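Shown here: the complex without one of its protein chains, the others still in place.
A, B and C are the chain letters, set down in written order, and residue numbers restart from 1 in every chain.
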Amino acid sequence: MTETSKITRRVALAGLTTALTAPAFRPSFAQAAPIKVGVLHSLSGTMAISETALRDTVLMMVEAQNAKGGLLGRRLEAVVVDPASNWPLFAEKARELLQVHKVDVTFGCWTSVSRKSVLPVFEELNGMLFYPVQYEGEEESKNIFYTGAAPNQQAIPAVEYLLGPDGGEAKRIVLLGTDYVYPRTTNRILRGFLNSKGITDADIMEEYTPFGHSDWQGIVARVKRFAGEGKKTAIVSTINGDANVPFYRELGNQGIKAEDIPSVAFSVGEEELAGIDTRPLVGHLAAWNYFMSVQSPANTEFKALWQAYIKNPRRVTNDPMEATYTGFNMWAQGVAKAGTTAVDAVRPAVIGQTFAAPAGYTETMLPNHHLSKPVMIGEIQADGQFNIVYKTPEVVPAENWSRFIPENANRRRG
Amino acid sequence: MRPARSVMKRIIVLVLLLLAAMPARAQDAFLTALPGLGGGFGAQVEAVERLGALGDPRALPALRALSEGRLLRLADGTLLIRDGATQVNAATGAPQQAAEADTQRININNRVRGALRGALGQLQIISPDPDERFAAAEAIFRSRNAANVPLLEAALARESVPRVRERIALALAASRLVASDPAAKLAGITALGATASPEARSILLEARAANADVLPQIEAAVADIDRRLAIRRVAETAFQGLSLGSVLLLAALGLAVTFGVMGVINMAHGEFVMLGAYTTVIVQDLARDIPWLQPWSLPLAVPMAFLVTAAIGAAMERGLIRHLYGRPLETLLLTFGVGMMIQQAVRLAFGAQNREVISPPWMQGTLMLPFDVPVTANRLWILCFSLVIFALILAAIRMTRFGLEMRAVTQRRAIAAAMGIRTGRVDALTFAFGSGIAGIAGVALSQIDNVSPNLGTGYIIDSFLVVVFGGVGSLAGTLIAAFGLGVINKMLEPWAGAVLAKVFVLVAVMVFIQRRPRGLFPQKGRAAEA
Amino acid sequence: MDTAQPSRARLGLRAVMITAVAILAIFPLLNQLPADNVFHVSDFLVSVSGKWICYAILALSLDLAWGYAGILSLGHGAFFALGGYAMGMHLMRLIGPRGSYGHPVLPDFMVFLGYQELPWYWLGFNHFSFAMLMVVAIPGLLALVLGWLCFRSRITGVYLSIITQAMTYALMLAFFRNDMGLGGNNGFTDFKELLGMPLNTGAARISLFYASLIALVASYLFCLWITGTKYGRVLTAIRDAESRVRFLGYNTTSHKLFAFVASAMMAGIAGALYVPQVGIINPGEFSPGNSIEAVIWVAVGGRGTLVGAVIGAFSVNGLKTWLTSAAPDLWLFVLGGLFVAVTLFLPKGLVGLLQGRAK
Partner (left out) sequence: MRGRRLYLDGVSVVFDGFRALNNLALVVEPGEMRAVIGPNGAGKTTMMDVITGKTRPTAGIVTFGDLDLTRMDEAAIANLGIGRKFQKPTVFDALTVFENLELALKAPRGPIACLRWVLAGGGRTRIEEVTTEIGLTDRAHDRAGILSHGQKQWLEIGMMLMQDPDLMLVDEPVAGMTDAETEHTAKLLARIAGKHSVVVVEHDLDFVRALGCKVTVLHEGTLLSEGSIDHVQNDPRVVEVYLGR
C-alpha cells in the first residue's frame, strides 16, 4: 500500500510540475536547452493497463541517462501526454508533441491502430517514433523504428516449436484471436505456414472474439471438442491483453492441461500473468523476444534499474519494456554518433547500431527499421514467470513484409 | 504442507523396505536411468519412461521432485531432491546439503511433463491412497501405452474402491486398444464405447488409422459416445447460457434498484462494481498474513464490498444526486463525470495493471453434474450466488420495513412524506442499497474477469439493456431478462461467432423494445401511462 | 415579425457566435505572423481547432435533436462515425495504386486479408459526389429507420436514450469485425489526397479548416432558420408536452423524425470533415462514451441555445487538449469534476452564465 501511494504521489507531482512548466500553446524559445523526449502512451482508458508501464520505462531511461550526464552535454527532459486510448487523440497528441513541444524523439504507442493513426503525422512533420510492441508487420516508415517483433520473429518460430518433438508434435491447430488486424494477419501468415507443413485447413480451427471478451466457456468447450478428434492439438493464441485473464481462467477451470492441449500466446507476458493465479496454467507457452527470467548481465542490470526506479522489488519486466529499453539505448547511441538530435542526421546513425540487449543477445537495427532479435519460447511457471524452453541460437532478422503473403512476392526485401 | 510431508515419509519407508528385497540387476537399471533426469529434454523423457517402466518405487521421489520443480543438479551431475530446507541425494536417499549457489534447478517442458504423468501413474497405481490411485489411473488413461496392460490388470484385480475400479477399467480399455491382441482390442473398444467421455472418443478416433480390421466396431463405439455427448452438449450450452445470465444478473441487479426503482441513470454503476472487485483484492491482501483467515477472504469480501460501495453510494446520493431528482437525464451526465473520477482515482491508487485475485480451491476446476455434464466450479458458484443475492434483495424489498418505505417513497413521494417517512433518508438508503449490490457483484466478477480500473466499463451497457428489457422497476423482469439474454447469446454463439451473437442480441432487444416499449414486465396501472 | 422577437440575451448570443466565427476565420492568417508575435497562432492550434469545429457541428446537431426536439440521443456518435466512414471509404479509394502493395483497386488491408475483389458496397465511393451523397444518406437512413421504429412506438426519454446507446454499441461491435470489409479495428488510415489535393500539407489543412468553418456557419444558420419557423416552435412544443401537440392534430412522429434525420445528416457531415483532418477513422468512434461526451458538450454550453452547443464543444475539447498534456494523470478529475459542477450549479450551462451576466 505505501509503495503504491508513494508512486501515486510522485506521478501526481510529475503531472503538476509538467502542468506548471509546460506552456501549452506557446512555442518554446529555449531552443538550446534540454533534449526533449516525447512519451505517447495511454495513461487512461482501456490501454492504460499495458501502456503505463512503458511510460514509466521511458521516464526511468530519461532519469538514468541524465544521471550519466545526459546526451551531447545536454539534459534530457520527458514530455508526457495522455492520448487516453483514443486513436484520433493519438494523432492530435503526436502533432502537439512535434509542433508545440518540439520533441526530438518520441517513444510511444502500443496498438497497431494507434501507430497507424500517428504515422502520417510523424511523416508529415518528420518526427521520429520508437514503437516497442510486436505487431503484424506489413509496414515500413522512415520515421518509425520498430523495436518489437515482426511475425517471423515470434509467431512462426513458436508454431514451429509446437510442431516439433519438444512442443508435442501437434497435428491440429486452433488459431484463437481477438478480432483485429494483428491476429487476422498473423493467422493468415500462420495458415500459409501450416499448409506448407502439410497441415490442411480441415485441421485448423480459427475463431475470433471481440476486445475484452470475458466469457470463454463456449469457445474453450469447442476447442476441447475440436481436440477430441484423435490428433494432438495445440492452441495458438493471439488474444489481446485484457481478454487473456478470463481465457486462462477458463482453460484452467475446464481442466485443459498443457500436456494435453498446449497453448502458445503472443501477447501474454509477465505483466498479464501478474493478474492471475498461474498454478493451473503451468506448461502453457508464450513466445517473445525477451523474458524476465533470461539470465544475462544486461538483464540483471535492467531489472535492478527498473525495480529501483519503481520502488517495488516485486514489479515485473516484460518484452515491450525491454524493447523500449533497447530502443532508447539505440537512439541515444545514434544521437551520440550523429552529434545532433536532428531527425535526418540521427536516422542513418541509428541504423546499424548494435546493443547488448537484456535478452542476452546483441541486437542490430536493420535498414528496414526493425531489429534483429532472438526468439524465445517460455513455459508458464507456478510463480508467474516463464521457464525458457527454447531459444534461437542466433538473432533472427525481422521480415516486416511476410513471405507468406503472396502479394509480397515481388517486393524487394530490405 | 503437513499431509505432503507424511506421504513423503511413507514413501521413504516403502522405498527402504523394497530396497532390501530388490534384486541387484534392477538396482543397476535404476541407477543407470536416473542421471538422465538431469539431461536435456530428450534425455529426460527417455529416463522418465525407463524409470516408470521399471516399476521401481525408489524412482517415485525423484520423479515427483522433477515434476514439482524440486530436483536440483550439482555441477558434477549429482541429483538432489529438495524437501523444504533439507536436501537428499536422489540416488541413495541420504541427506546431502549443498549451497544454494552450487545447485541448479532442473527445468522440464511439456513433453517431459507428459512422460512424467504416465510414469508417476505407473508407479502410483500401487499407492495405498485411493485418491492417488484414481489420479494414477487417470494419468495412465491419458498416456495410453500397451505396456501398461499387465500392470493395470493386476491393479484392477486388487482394487476394491468402486470409482477407482471404474477408472482403472477405462485406462485398461484404452491401453488394450493399442495392444496387438484382437480380442483384447474389441473388449477395449466396447468398454470405451460405453462411456460418455470425450477422451475415450478421442482415443477411439486416434486408433482408427492403425486398426483397419476393427474399424466398424470403432465407428459404432464412437457413434454411441456421440449420442450421449449430444445430449450433454445441450446441457452444457444451457449451463453456459445460465452462467452468462448470472453474470448479467449480478451486474444489473444493483442498477435495477438505482435506475429501475429510483430512476437515476447511474453511469457510475460499473465503477461501483469495480470498487467491489478492488475491495476483494484488499481483503485478500489483508488476509494474506493471517493463515486461518485466508480461505475465508472471499466470503468475507462480500459484506465488506457491500459496506464500502454502499457508503460511497450514500455519500454520492446525499452530496450530488439528491439535487437532481426529477431530472433523470441530468443524473446521467453527473454520474458519468463521477465515474470518470472514480476510475482515475483507482488507477492512481492501485496502478493500471490487473490485480491478482486468488480463487479459493472450492472455486477451481470442473465439477460433474448428473449425466456427466461438466461445469466449472467458479461459474456454478456464481450462478448460485446470483440467485441467492436475488432472493435476498427480493426479501429485503418485500418483507422489511425499509423495503416498504422504499416502495412508498418511489411511488408517491409526497404522500409518503406526509405519512412521516423521512424521504431523504430512504433515498440515501435505497441508493446505498443498489450501490452495495453492485459492489457484491464486483466480488463475484473478480473471479472470472480482470480486476483493473476498466472492469466496470464492460458491464454498464449490458446492465442497462437487461434492466430495460426486463421492464424498469421489475426485479423479476431483470431476472428473466438476464437469463434469457444469456441463454440466447450462448445458443447463437456456435454458429454466429461471439461478436455477431452479441450484435444479434442487441438488435433483438432493440426490436423487442419497439414492440413492448416498457419491457417484458411493464409497471402496471394507469400511473405508468402518464 | 411578432413571432420572432429575439430577446436581448439571444441577440447577445448571436454576437458571441459571430465573434467566434470571425476569430476562427482569421486563425490561418494569424498563423502567418512571425512566431514571436503575440497574435501568432501555432500550426498545432490551427489543426486542432479544425477538429474542434467538426465537434461543434456534431454538438449543434445534437442540440437540434435534444435541445429543441427533446430527443436525447446517446448514439449521435454513430451518425458522426458513419459520415466519417463514408468519407474514409472515398479517401481509401483515392489512394489507388499508391498503397504499400500497389494494388490498383483494393486498399491495403483488403490485400493482406486476402480479398480478391472489392465488396459491392465499396462500389461508387471512388466518385466524390457519390461519397458526399452517402455522407448524408447513410446516417440519414439509419436515423430514419431507427427513428421511425422508436417514435412510432412512442419510445421517449430514458428508453430512447438507451436504445440509441445500444445502437451505437452494436454498430461498434459490428464495425470491429474484420469480416465487415471496413478495416476492422484499424479502420482507415494513410489517406493520400482529396479532390486532387494532397492531404498532410499546410494548404490542405487550411482548406479543410475553412470547409469545416463554412459547414459550421451553414449548420448554425440552418438550425437558426429551423428553430425560427413555426416548425421550430412545434419541436419545442413536442419537447415540452408531446401528447398535447398530438391533440392539436400534429403527427409528432413525422415532426420528430424530420428533426432526427436532419440532425443525423449534420452529424454525418461533421464526421466527413473530421476524418481527413485527423487522418483516421476506426470503430472507436462508435464507442458509447464518445456519444455521451458529445451530450456533455451541449450540456456544458447550455442546451437549446445553439450557440451553447458550439461554446460547449470548443471549451470542453480545448480543456481536454490542454489538460491531457499539462496534467496527464489528473485531467480526468478536472473534466469529471467540470461535468458534475455544470449539472449541479449551471443547469443552463455556460450560456446561462453569460445570460445571467447580461441581465
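One rule holds in what follows: contacts are C-beta pairs under 8 Å (C-beta built on N, C-alpha and C of every residue); 3 or more make two chains touch, one makes a residue touch a chain.
Owing to the predicted nature of the structure, the values given are computational and were not obtained by experimental measurement.
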Sole contact to the chain not displayed, among C:126, C:153, C:200 or C:236: C:236
Positions on chain C contacted by the hidden chain, ascending: 2-3, 5, 226, 229-231, 233-234, 236-237, 239-241, 243-252, 254-255, 258-259
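We adopt the following convention: only the chains that are shown with their structure count from here on.
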Centre-to-centre distance between chain C and chain B (centres being mean Cα positions), rounded to whole Å: 45
Euclidean distance of C-alpha centroids - chain A vs chain C, Å: 34
Chain A and chain B, separation of their C-alpha mean positions in angstrom: 29
Multi-chain contact residues (two or more partners), chain C: 173, 176-177, 329-330, 332
Junction residues of chain A, two or more chains touched: 11-12, 43-44, 179, 208, 210
Residues of chain A touching chain C in the complex: 11-12, 14-16, 18-19, 22, 24-27, 29, 43-44, 79-84, 86-89, 91-93, 95-96, 99-101, 111-113, 116-117, 119-121, 123-124, 138-140, 179-181, 184-185, 188, 208, 210-211, 405, 407-408
Interface residues, chain C side, partner chain B - complex: 72, 149-150, 152-155, 157-159, 161-163, 165-167, 169-170, 173-174, 176-177, 288-289, 292, 295-296, 299, 329-330, 332-333, 335-340, 342-344, 347
Residues of chain A defined as touching chain B within the complex: 4-5, 7-8, 11-12, 43-46, 48-49, 51-53, 165-168, 179, 207-210, 212-215, 217-219, 221-222, 224-225, 227-231, 242, 245-246, 249-250, 252-255, 258-260, 262, 271-272, 274-277, 280, 283, 285, 379, 381-382, 387, 389
